[in-house]
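With one protein chain withheld, the remaining protein chains of the complex are depicted in position.
The block that comes next holds subunit A.
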Amino acid sequence: MSEGAFPPPFWAEDPDGAAGEYVLGTLTPSERAAFARALEQDPALRAAVMAWERRLAPLAATAPAVAPGPQVWEAIEARIATPPVAEAADLRVRRLERGLRRWRFAAGGAAALAAGLALWIVAAPRPATVGTPQYLAVVDRGGSLPALIVRVDLASGVVQVRSLTAETPPDRSLELWYINEGAAPRSLGLVTEATETIPVPADLRDGVARATFAVTVEPKGGAPGGKATGPVVYSGRLIRD
């Protein structure tokens, strides 16, 4: 087909002006919708939009801050508690799985890491009961190299924590937490260099497929009173092994 078969998009003549008007919000509704769709596919348009967002952002910062009512967070919390859109949850799991594969490749280049992982995967005993699921969490810093592998084996009733690259700040301890859906974080103990084996807590067993794991920086020896106090340095969710 000739190029003339499709009319050029409305922004073809002045893409940067269209990007600017997209940011201003002054495109017509149909232009705005078409432009937003194109943004998903077109890195150059995205860059043009981001440049306008950056140029104009100081003007957004002139809006006086207003504290939202408490019901706003409650509503948000309710909506993220159960994965509302199946697609969104799938995406997250896929991202974790992809991360794991990528890391297996990357580990090939790093002898020490590879040896550690191989040992971990091969030497871990298979569950006696066939069909009892095992769960694996690759706890990372949002897409970078994994720091921990948390394995929950319901057959033998243990959680195994393997530290890979987690760095502990001096005079602090890293503490591992699991967060059941809608519940407060519960400690699984401190993260150390060695592989830790911990009995599976009863409440983790029930909600294991949807639990989140996180690592926080705490005072030496762990969080006082069993409540996380420090910043979350790593986090991840379980996938079925």
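By our rule, contacts are C-beta pairs under 8 Å (C-beta built on N, C-alpha and C of every residue); 3 or more make two chains touch, one makes a residue touch a chain; residues count from 1.
Simple rule for what comes next: contacts and distances are computed from a predicted model.
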Can you pick, from "FeS cluster assembly protein SufB", "NADH-quinone oxidoreductase subunit C", "RNA polymerase sigma-70 factor (ECF subfamily)" or "SGNH/GDSL hydrolase family protein", the UniProt protein name of the chain not displayed? "RNA polymerase sigma-70 factor (ECF subfamily)"
Of the residues in subunit A, which ones touch the absent chain? 14, 16-17, 20-21, 23-26, 28-29, 32, 46-47, 50, 52-69, 71-73, 75-77, 79-80, 84-85, 88, 91-92, 95, 140-143, 179, 185, 212, 214, 228, 231-232, 234-237
